[in-house]
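Notes to accompany the following structure.
Removed: one protein chain of the complex. Kept in place: all other protein chains.
And then chain A:
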Amino acid sequence: MHAPPAPTARLPIASDADLAWVRQQVRQAAAGLGFGLVQQTKLVTAASELARNTLVHGGGGHVEMTTLEEGAARGLRLSFVDNGPGIRDVDLAMTDGYTTGGGLGMGLSGAKRLVQEFTLDSRPGEGTTVTVTDWAAGLPSPRTGAP
């Protein structure tokens, strides 16, 4: 099989220029894995939302990009990590239109709709990690632990 190309990259999220860089790197990785144009666009848009949340609400952090291989399936996992204030009420934050900062409040809920797998882990006072994963189209997303 193919050797997995550079499995992990860690990109800083500390400025608007970093956001542009993250979008570009995600697009390149997704294209490299054979994601179609629509899927690439969705994933990059989700990444843009989450990276901006890391910057604006989380006070900056980083994103970890990992390429995945499970059997024939190839995927891309993105973890957005910050040590900011955290999210007190996750259900509320995930509600369409809810914002504490004058945005549209569509970032978290929208990002979840744009990707195949979405997990949010947040502790008030400690920080927030949002992880999304997409698999190249045509393959069912594998369940962890399945043979």
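Everything below uses one rule, namely that a residue touches a chain if its C-beta (ideal position, glycine included) is under 8 Å from a C-beta of that chain, and two chains touch if they have at least 3 such contacts; residues count from 1.
Please note the rule applied: contacts and distances are computed from a predicted model.
Missing from the rendering is one chain, named in UniProt as "STAS domain-containing protein" (options: "Carbon-monoxide dehydrogenase medium subunit", "Amino acid/amide ABC transporter membrane protein 1 (HAAT family)", "STAS domain-containing protein" or "Peptidase U32").
Touch with the hidden chain on the side of chain A covers residues 16-17, 19-21, 23-24, 27, 37-38, 40-42, 44-45, 48-49, 52, 96, 103-104, 106-107, 109-111, 113-114.
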